[in-house]
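Inspection log for the structure reproduced underneath, given as structure tokens.
Excluded from the complex is one protein chain; the other protein chains are retained at their positions.
Letters A, B and C name the chains as they come in the text, with residue numbers starting at 1 for each one.
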Amino acid sequence: MYKAGLIGVTGYTGMELARILATHPQIELTHATSRQESGKKIEDLYPFLRSYKIGSVCISDYDAQELAKECDIIFLAVPHGTAMQSAGEIFSIAKTLNKTIKIIDLSADFRIKNPETYEAWYQIKHTEQDLLTRAVYGLFDIYADSIKNADLIANPGCYPTASILGLYPALKNALIQNDIVIDAKSGTSGAGRKAQASSLFCEVYDNFRPYSIGGKHRHTPEIEQELSAIAKKEIFVSFNPHLLPIERGILNTIYAPLAKAISAEKIHALYAGEYENSPFVRVLPSGQLPETRNVRGSLFCDIAISVDTRTNKLIIASAIDNLARGASMQAVANANLCLGLPLATGINNAPLCP
Amino acid sequence: MYKAGLIGVTGYTGMELARILATHPQIELTHATSRQESGKKIEDLYPFLRSYKIGSVCISDYDAQELAKECDIIFLAVPHGTAMQSAGEIFSIAKTLNKTIKIIDLSADFRIKNPETYEAWYQIKHTEQDLLTRAVYGLFDIYADSIKNADLIANPGCYPTASILGLYPALKNALIQNDIVIDAKSGTSGAGRKAQASSLFCEVYDNFRPYSIGGKHRHTPEIEQELSAIAKKEIFVSFNPHLLPIERGILNTIYAPLAKAISAEKIHALYAGEYENSPFVRVLPSGQLPETRNVRGSLFCDIAISVDTRTNKLIIASAIDNLARGASMQAVANANLCLGLPLATGINNAPLCP
Amino acid sequence: MYKAGLIGVTGYTGMELARILATHPQIELTHATSRQESGKKIEDLYPFLRSYKIGSVCISDYDAQELAKECDIIFLAVPHGTAMQSAGEIFSIAKTLNKTIKIIDLSADFRIKNPETYEAWYQIKHTEQDLLTRAVYGLFDIYADSIKNADLIANPGCYPTASILGLYPALKNALIQNDIVIDAKSGTSGAGRKAQASSLFCEVYDNFRPYSIGGKHRHTPEIEQELSAIAKKEIFVSFNPHLLPIERGILNTIYAPLAKAISAEKIHALYAGEYENSPFVRVLPSGQLPETRNVRGSLFCDIAISVDTRTNKLIIASAIDNLARGASMQAVANANLCLGLPLATGINNAPLCP
Partner (left out) sequence: MYKAGLIGVTGYTGMELARILATHPQIELTHATSRQESGKKIEDLYPFLRSYKIGSVCISDYDAQELAKECDIIFLAVPHGTAMQSAGEIFSIAKTLNKTIKIIDLSADFRIKNPETYEAWYQIKHTEQDLLTRAVYGLFDIYADSIKNADLIANPGCYPTASILGLYPALKNALIQNDIVIDAKSGTSGAGRKAQASSLFCEVYDNFRPYSIGGKHRHTPEIEQELSAIAKKEIFVSFNPHLLPIERGILNTIYAPLAKAISAEKIHALYAGEYENSPFVRVLPSGQLPETRNVRGSLFCDIAISVDTRTNKLIIASAIDNLARGASMQAVANANLCLGLPLATGINNAPLCP
């Protein structure tokens, strides 16, 4: 049994990590931290976890020494900036202890390889550039081998996960032109658990709205970095997110002009081939389209391919659960891999539908 | 007081027409028809209308003779095919009675000018091609003058209303290239009131999904016809709808490459100018984006303009209430105009928010 | 045209007052106050009101002198405690100006006649006991005559409105025993617009929960006071509220043992008779039950009567829109009455359904 620490238990990604680890057969959450909720038990904060062993874990203040000493793996579910600082502290204590610790960072701190790009989009200085070089981007469908050997995983953003998985085979095989529009829609848990007026029930329910339109969202450089690596040339995207009045789920509709004449069937076969060994990507049969509920609470990414022959566009629809595949369950998958466990350990549950 | 007949009271557009006419100061609903609900009062079908005079109107079988004799204006809220047939019958009885009747058709039967296009997309023969020539497309922001003099109004589709209003100034002023993507999202009332499994609460709630992706939706030719007329050249669009888990509301996010270098400010000014005399189009101030709730239950179309300078795209977001602006309230606006009443008569209520 | 001031524009009741007054033909909102939003226009805060005259009203800091000088009627949409203070200030300035001002208080400050009861439940001292004596309880179905002559209206609470209207005929006619259970369910707008974690979308959506169970909710003494006045004896209720994942709407299911043998038909006739002159109470025909959507955005209270003969209970279901009938639209109705306008002026719109 591996011992896990969770830094930042109060947000939705922390909550989802606790939920997943509650029944994980090989990783036990032994430490959870939060400044505001220190002293409570996890089950006081999250009554749905009452009666699980994890429910009685006491939430404590962040103590890098203790965490480094006691834990085999640490999940960082804190805001960017704070995450890199903790990672730095924990790794340097681990070094003094002569101990290997795995860190899965759910923030953006180690996702952007170029510190200048990071600083331009996140408006803070990157203080852990050595770690940045060491970090592996945790999209296991593509980078499983590196993840297995890494001790610092930059867990991908929610929108990037759905975007990159949707575009990977198309860009790898040069099917499309470099003129990509991503019309992204996310459930409200993506906005976090902070008490802010714009996330109130009565501001979101029975409503739908775009935000950060026109290339302003921070996930843009992350998406472009990864797509460029796949395409082996610099890729630009017009990334435009919208807020859905649902709890969990991202659905991206992605548009790009085809680079050459190719049938939908061939594209479909190509997608199926690329994801043949990816148990958690489901390339849907022709004529089927993804729905957020079909992946709710699961690690799946569902992808459908359409061709609009009238306008020569490839249209890709990809769906994930933003909290699960887009954050915490992907984090546990990465934890499994870097601890030497099978990918699906403890996270092979079926989606909750309806 | 004008007397109105409503053919097809049982769908959501019929329901919304009844709701709006319940308090209209100049148009009184005196006849409502339905095969299934004949014999009931409107308030039995729609208890929310109890205590209004309209609530006690008896629903009857369709009787063209009676409707033509008694009504000044008739709303057709029946499926395509049935609508053209009723229009034909009522107009020919009206002729024998030497009487002017105004017909507002909420179906698609008189929207597509080219009968072959109609037949290709709707899979039925157009049997009223004379009327087709006579019909005026009821987008009053653009065609108010023709509507005032018309006796047959083809009330625009919901998606087309939001799409055309969003693109009108851009195409009229040749701001964009002929490479338009419309990523459309509609509330579930757009799917109608028919009892079908895919519209069940548990199939829609906490879910989001695309449908008819890749140029398969019937609103495509209607949108292209109107955009082509505005642009004065043939326009193609990639129109891709999605189903929102909300009751009312359409939000379209529209992408097109800019045709020339022009600032967002200039485009905004141009939009504001084009809609200066359109009381129900609100071009939002820079930095604001539309939300479906801001137009709920109202005739407004809210439009925001953004420029993604990184990818040279104009991004237009337009929002309407699909049942109100996208169907029944637009129908009443058209009725007002062709009866010689001020546009806003009885439909100037503020949106219901939250 | 009467000039109105709105103290506290930022909550949901303030927002709803602004919405209603946007199209009121006889009352014009000229002053709106808020500490946090001072300096903004109403349309900046509430974009759905853009293009209405009210949208361009500037929100200012609270200034009792200015309000008293300029306004004919003032709506207090501020928390209890603050409300009584403002009422005191404005009335005393009005006196020095020798001017009549009408005040509609949407808080609880003038609802509880007994200051000790008020202080016990609201945990603050009542500093305006003279005004308390002068205030009229604004349930116009029962107290219309007093309201017409009052200058200070204690606008009823949302739960009390639905509870009292549901029980009024039963208690007035001594149909039930003094053993009343009110199982109340309210939409989330009732929790206000304050940014608090428990009102976040992801905490409310797809969820249902009781709160303040067992006689702990502050509306209990208000309900008991009014029911006691109707019954002419001291009435106790077990009032138990629940939070619905909807925006607007209260539905109370009320249980009480019958005091004597009486048929459901007779009770129904009695209810219909008591509300014969109440245009906004709809006693539903036998077999129909209220739904919150049937009263959405309207002044209606829908009431259904059932008898559970197996257990000898009268079961009353009553539904209102908590923001409209339960707060702001009832406030405007009271304003109409005390300004000498017809009750329904500007608030006779049909419910928004669906």
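Just so we're on the same page, contacts are C-beta pairs under 8 Å (C-beta built on N, C-alpha and C of every residue); 3 or more make two chains touch, one makes a residue touch a chain.
Just so it is clear, the model here is predicted, and its values are computed rather than measured.
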Would you mind spotting which of A:H80, A:K185, A:R218 or A:R293 touches the chain that isn't drawn?
-> A:R293
Of C:Q36, C:S92 or C:T311, which one is in contact with the hidden chain?
-> C:T311
Missing-chain contact among B:Y12, B:F91 or B:F140 belongs to B:Y12
Which positions on chain B touch the chain that was left off?
-> 12, 188-189, 193, 195-197, 199-206, 245-247
Residue ranges of chain C at the interface with the undisplayed chain = 179, 181, 183, 185, 202-203, 205-211, 213-215, 236-238, 240, 242, 244-249, 251, 253, 255, 257, 289-293, 296, 304, 306-311, 313, 315, 317, 354
Extract the touching residues of chain A with respect to the undisplayed chain.
-> 12, 15, 19-20, 22-23, 46-52, 189, 205-206, 247-248, 279, 282, 284, 288, 291, 293-298, 300, 302, 348-354
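By our rule, only the chains that are shown with their structure count from here on.
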Among all other chains, pick the one whose mean CA position is farthest from the mean CA position of chain B.
-> A
Per the C-alpha centroid definition, the whole-Å distance linking chain B and chain C comes out as 36
For chain A paired with chain B, centre-to-centre distance based on mean C-alpha positions, whole Å | 40
CA centroid of chain A to CA centroid of chain C, Å = 46
Could you say which residues in chain B touch two or more other chains, in rising order?
-> 205-206, 247-248, 291, 293, 296, 354
